[in-house]
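Step one of this worksheet: look at the structure below.
Omission of a single protein chain aside, the complex is shown with its protein chains in their original locations.
So that you can tell them apart, the chains are marked A and B in the order they are listed, and the count of residues begins at 1 in each.
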Amino acid sequence: MKLYSDRCAGCEACVNACPYNAVTMQGGLPVFSDACNLCGACVEACPSEAIERPGNGGPAVEASPHRGIWIFGETKDGQPTRVVLELLAVGRRLAEKTGQDLGVVLAGDRLGTMPQNLIAFGADRVFLVEHPDLAVFRDEPYTAVLAAAIKQYRPSILLFGATTTGRSLAPRLAARLRTGLTADCTALDIDPESGNLLQTRPAFGGNIMATIMCPVNRPQMATMRPGVQKPATRDGGRTGEVIRLETGPSLLLARTEVLGFINRNEEMVNLEEASVIVSGGRGLGCAENFSLVRELAALLGGVVGASRAAVEEGWLPYAHQVGQTGKTVSPRLYIACGISGAVQHLAGMQGSDIIVAINRNPDAPIFKVASYGMVGDVVQILKSLIEQL
Amino acid sequence: MNIVACIKQVPDTSEVKIDRETNTLIREGVPSIINPFDLNAIEEGLLLKERFGGSVTVISMGPPQVESALREALSLGVDRVVLLCDRAFAGSDTLATSCTLAAAIREIGFDLILCGKQAIDGDTAQVGPEIAEWLDVPHLTYISAVEEVSDRSITVSRLLEGGYERVRASLPALLTVVKELNEPRLPGYRASLRAKTEPVTTWGAAGLNLDPANIGMKGSPTKVTRSFVPELGRQGQFLAGSPEEQAAALIAALRSARIVHGSAKES
Partner (left out) sequence: MNYFLTPEQELIQQIARRFARERVAPLSAALDEKSEFPRRLLEVLAKTDLCGVYIPEEYGGLGGGMFEFCLVVEEISRVDSGVAISFAGTGLGTIPILLYGNEEQKKKYLPDVAAGKKIGAFGLTEANAGSDSFAQETTAVKDGDYYVINGTKQWITNAGEADVYTVVAVTNRAKGARGISTFIVEKGTPGFSFGKKENKMGIRASTTGGLVFNNCRVPRENLLAKEGMGMIVVGRTFDQSRPGVAAQAVGIAQGALDQALKFARHRVQFGQPVIRMQAVQHMLADMAIQTEAARALVYSVARDIDSGGKGVAKAASIAKVFASDAAMKVSTDAVQIMGGAGYMKDYPVERMMRDAKITQIYEGTNQIQRNIIASELIKERDEW
């Protein structure tokens, strides 16, 4: 980091702000150790604007302009995944802001009316590649097909859902295109000054947020966390263009072969799609008390979630876990029962419309994000709710 | 089988707390650990070596203090550790990091590369697939089981959203692994003794035949423009009274928000 020692007040705000423990004070001035990864937390923290990130390097600018906002049209069982609809909503906003087209690049086999459907959900153009070899997702042919389309049409922005598929494909493609990629964004916007994509994402287990830009290389690539944005709504009257892309044997080469898929039955909880979630944490005290959480969820037509602590106690399987290392959810109603609200948990449910927190401790952090706080014995309150519903 | 496992030394994020008064990270006493998913990568490397022979090399890029993470890897029983350490690597994003690691892995030689699915500090999950692309080998992410290994291929299960996908990849290949794959071992006595004295090979940019444009700050297309502690904020209200009264108040509120339908139950 670059230090303007004349401006530095020696307040040590940078020392405290550094998540990597890389700043120490020597002779009243900060010194940056090798542990510094140039994250810029100290730049933000410095009240005297005495710290600057070293100048932006970055590979050379490509000559011709890049235009268009693209979304990777991930599909499952012949349908676009939910996150594609969420990306269409975000992409639409970005497209309006920048006056660009919104495109979806869609690869697969016999996709039928899906291109028209994506147009109804907000796409202006659908770039379509159909081939039997693309029926099941594999990183290599998908990378090749997308790379070819990008070289031809030169989009400015390329967005993926941060699903297992998106997070496998996007980095390979980014490396092939020698461009930047930001993982698991929770907010995407346009920088009014530069017109660059502002990609905001949690890091450090959700403890800090970072906004990232890719100022030079194109396309600007990001994966977006499912469940943090509302999906686009369908408008059957919308029109758009379907562009068929060529493919060939060289693009379809693959050194991997998919042998089959085994469903996990116990994992059928669909937290992401639920409109009501009742979650339990360690404050419930024991596995038996989870039956109250189940009962309340059933009465409200919702599903059951859990904090990491409750999953670690073995009260519920991992599939129910909400939070940084579990699912991110944004239901209309989220009821947190006996969950203190570690930042990792909050990261997974803050987007909910109404949050109800039930906890014995009035100082629990969960109340900071709650719409309604209920302080008292969790079991008693749950029983009262069940009784009165 | 020659196996390279990539690891990252990270702060134990589960120990990180935020001081809500100053909105800063409380770092005091936060230990540095080997990224937990990378321990699964090392463990799988050791298990494969036990079955098929060969060697396990662990590689990491970072400042000199990463040596302690590599010594811990030695105490688990890996054959060799390599530290990529050079001021020229500072400021690397995932693209520059993967380029640097790929160059070193090429130098070491490999049949299989193992990475954790992601690091718990950055959570990007990008470096693995990007290394595979730089090296032009296939990659498979989210591996939860290794089923079969032959001279030419490896058959694995991937843990995806709704289930497990069985896939075969030709070797050499790169896998990123999830916790389900195995249970990492503890340091062994003999390996720990060795770890105290074994040299840690350290490579800088010079020996790796790297294009300066591809590494460090220069080779990093992404720039962090702002870091901030997320605001927790929602103007909420505490409901008052006994559990029964609080419950009644909540149900009334949910009813007016049209989340709960129907009239109050007769009590």
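By definition in this document, a contact is a pair of C-beta atoms (placed from the backbone, for glycine too) under 8 Å apart; a residue touches a chain by one contact, two chains touch by 3 or more.
Just so we're clear, the structure is a prediction, and the values are computed from it rather than from any experiment.
Every shown chain touched by the omitted chain in the complete complex is listed here: B. When the missing chain is restored to the complex, the residue among B:193, B:240 or B:257 that touches it is B:193.
Think of the hidden chain as still there; on chain B it touches residues 183, 185-190, 192-193.
One rule holds in what follows: only the chains that are shown with their structure count from here on.
We define each chain's centre as the mean of its Cα atoms; on that basis chain A and chain B are separated by 17 Å. Here chain A touches chain B in the complex through residues 13, 16-21, 33-41, 43-45, 53-54, 56-59, 139-140, 143, 163-165, 167-172, 174-176, 178-184, 198, 202-217, 254-264, 267-268, 276, 300, 324, 332-333, 343-344, 346, 350, 354-357, 362, 365, 367-377, 380-381, 383-385, 387-389, going by the rule given at the top.
Across the complex, chain A is touched by residues 11, 13-14, 16-18, 20, 22, 24-25, 27, 30, 62-65, 85, 87, 90-95, 98, 120-130, 132-134, 137-142, 155, 157-170, 173, 213-214, 217-230, 232-234, 236-239, 242-244, 246-248, 250-251, 253-254, 257, 259-260, 264-265, 267 of chain B.
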